[in-house]
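All protein chains of the complex are present and in place, except for one that has been dropped.
Then we have subunit A:
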Amino acid sequence: MSDDAVLEVTDLHVSFPGEKGRPLAAVRGLSYQVRRGETLAIVGESGSGKSVSSMAAIGLLPTNAKVTGSVRFRGRELLGLNDKEMSRIRGAGIAMVFQDPLSALTPVYRVGEAIAAAIRVHREVTSDAAMRRAVELLELVGIPDPARRALAFPHEFSGGMRQRVMIAMAIANDPDVIIADEPTTALDVTVQAQILEVLATAKQATGAAIVLITHDLGVVAGFADRAAVMYAGRPVETAAVEELFAAPKMPYTAGLLSSLPRLDAGRGVRLRSIPGAPPSLAELGAGCPFAPRCAFAVDLCRTTEPELLEIGQGRAAACHRTGEGLDLMAGPSGDSGLADQDSDTAPEAASDAEGAPTEPEAPAKPEAAAVAEPIVGAEPVLTVRDLIKHHPLTKGSIIRRRIGTVRAVDGVSLDIAAGTTLALVGESGSGKTTTVMEILRLRTPQGGSISVLGQDLEALNQGRGVRRRAQPVRAGIAAVFQDPLASLDPRLPVGDLLAEPLRTHGHGKTAGRVRELLEMVGLEASHANRFPREFSGGQRQRVAIARALALEPRLVVLDEPVSALDVSVRAGILNLLADLQRELGLAYLFVSHDLAVVRHVADRVAVLNLGRIVEYGDADSVFEDPRHPYTRALLSAVPVPDPVVERQRERIVLPGDPPSPVVLDGDAEALRGCRFRSRCPLYAALEKPEARELCESTDPALTPVGDADRSAACHHLDAWVPALVQSGTVA
C-alpha cells in the first residue's frame, strides 16, 4: 500500500523552544499516507498540531523548529533537504492552499501576475505563455471573465474569489499533493460550498492527493475519504470517513461528533458537551492528554499515554479502552463528576432532551407550542418596524466624495416575545450585525422604529433626562459578542469586570452578586480574582455571559457567541445559554452565520439578504420546509456531519458572491425588482417571461406563507421548479 502513496509521513515530531529551555512539542508522532486522487482530512481543534504538521512537511516552519521523523514524497525523503532542493518540490510536487486569502496574496501584484510567477518559478516559459496559462487556470476555478479579472488586484476580489485564485495558484504546476489548510474557514456557507466544488474540480484536473486540514466535521463528511483526528499533537483516531462517523472508537472523536449541533436534528436537543478545553502544549503531562476531559478515563489513563493501535482494516485508535466495546456515543452513566459544567441543571435538562424531537420526521409540535405559549399575551421585549440604516459610500483616500449608498439595513421588522429566541441569519453583508448595532445603540433609528422592553426609542430619546430614563432600558438589554477577549478589559480581574456594570447602575454590595453570577455560568467563585487571559476561550465566553447577566436583563443579544470557540467547547456554551434562558426567562436575539447552531437554538428565525428579511417565521417550519429560494440554497449549502446523508444530498450552489448592499448613485436599476434576482436559481429557472418580468419589475414584499405564522418575500413561492435542486451550478 505504501508503494503508491505520494506522500508518506512517518512518526513526525515537531517541537519549538519554549520558556525556560523546555521544548514545546507541537506534533508528537504523526503518521499518514495519501495516494493520488485520495483525500485525507486531518481534523483537530486549535493547538492540535494539524497545521504545524503540514508546514513541517513542506519545510516552511521557522528555523527554530525541531522536526524529526520522516516525510517521503514519491519515495524521496524531504526532511533534511536544503532550501534549494525543497523549493523545487514546493509548488510543483506539493502545493498549498491557505486560509484567509486576503492576507495570503501579495497586495501589490495582479492575480494573473501572481499565478504566472508561480508557474515561472518552476518552468522556463515566456511571461506571455505563463499569463495565458494563468487565465486558463482562472477559468478552470470559475472566475468569470478571466482574461480581464487576471489584471485585477487581490483587494478587488471577494474572499471567495481570492480563495479560487489561491487554488488556481496551487494547481498551476500540476502538483501530486495539495495541502489545503482550513481552505473554507471564514467564508460564507454558500461560498464554502462553491470552494469545495472548486477543490473537487482541481483534484479532478490534476489527479492530486488532497490533505485537507480542518476543524469542521461537516466539511470532512462531505469531502474526505479518510480522516485522522488529532488531539494535543497526536493522532488519536484514523479511519475511513464513513466508519469514523458511524462508529467512533475513541472518546474524543465520539464527544466531538455528539457535541455538534446538526441541521438535521431538531430544536432544543441537548448537546453532549465535553467539559474543559483542549490542553495547551506547555501543560501536557504523562497519561492520555484527553483524560482530564474524558468520561471514560480510568486510572491507567492518567499514568500512561495510549499508543495509536491498529484496530481493523485501515483503522486505528489511541485509547486504552477501545477494545472494551463501550458505547461511546451514549456517554457514561452516573459519572456526574465529569459531566459537563452545567450539570447542576441535569435532571431538568434530561427530561427536556427526551421530549425534544430528535429527527425532523417527528417534529414535536406540542413541545413547540409549549415554548411558544408565553408569547401569547406576553409583552414583546423587542419590536422593530421597518428599520432602515443607510450610510453614504465615499471614495478617495484624501478627498472623499460620495459615490453611492450602503443600504446596510433596508426595512427590517422583527418581534421577540419574552423568553424566546429569535435568530438572525444571513451571509456577510446581509445586515445582521448592523441591525443588532442599531438596536444596541438605543438611539432613535434613521428610519422605522425600535421599541425595547415596551419603550419606543424615538420617544425615549426625546425631551429631558434621557440618560436617567434610558437607564432601566439599558439595564434590560445586554450583549455577548463573538470574541470574548476583545470585549473584556484584560487589566481587570474577573470579579471587577462583573462588578463594574453593577456599580455604574448604583448597586452597593457587589461581592455576593459576583459570586452568584460566576456560579450561574458554571465557574467557581474563586475565579473572581483571576484575569481574563488566565481562562480558556470557553471560560472567557462564560465570563462575558455572566457580565451580560449582571443587571438581570430581559433581552440578551448574542452576536456569534460560539463562532470563535473550539468545536468541543461550543456545546457547553450552547447548553449554558439554553439553561439560563429557561431559568431566567431570557429572550435572545441570536445572530449567527452558522445555521446548524441556529437550528439548535432558535424558536423563530429571520433570514436576511441585502438588508431585508426574505423569510421569517417559526424555526421548525422554516428549517424543515424552507420556501424562499435563498433560504433553500443557504440550508442546502450547510454540510451535515454525516457522510451518508451528506453524499446523498442535492446541493443548490448559488452562483457568485454574497452581493454587496451598495447602491451607486444614479443606479436606479439596482433598486428595481427583486434584489435577490442576480443569484436566484428560481428566477434563472423560470420559463414564463411574465413570471420573470414580475421578478424584474416588482420588489416582492413579505407575504404570509401557509399557516405556521410565517412569511417570505418572493413572487413565486409556489412555483417550485425541479431545476432548482440540481447541483453543479458553479459560476
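Keep in mind that, in the parts below, a residue touches a chain if its C-beta (ideal position, glycine included) is under 8 Å from a C-beta of that chain, and two chains touch if they have at least 3 such contacts; residues count from 1.
The definition used in the following text is that contacts and distances are computed from a predicted model.
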There's a gap in the complex where one chain should be. From "2-oxoisovalerate dehydrogenase subunit alpha", "Ferrous iron transport protein B", "Acetyl-CoA C-acetyltransferase" or "ABC transporter permease", what does UniProt name that chain? "ABC transporter permease"
Which of these touches the unseen chain: A:27, A:43, A:166 or A:652? A:166
From the list A:90, A:133, A:215 or A:293, pick the residue that touches the absent chain. A:90
Among the options A:24, A:117, A:564 or A:685, which residue touches the chain absent from this view? A:117
Contact residue for the chain not shown (choose from A:22, A:76, A:155 or A:672): A:155
Can you work out which residue in A:98, A:157 or A:535 touches the chain that's missing from view? A:98
For subunit A, which residues reach the chain that was dropped from this view? 58, 60, 83-84, 87-92, 95-96, 98, 100, 103-108, 110, 117-118, 121-122, 153, 155, 166, 169, 172-173, 395-397, 399
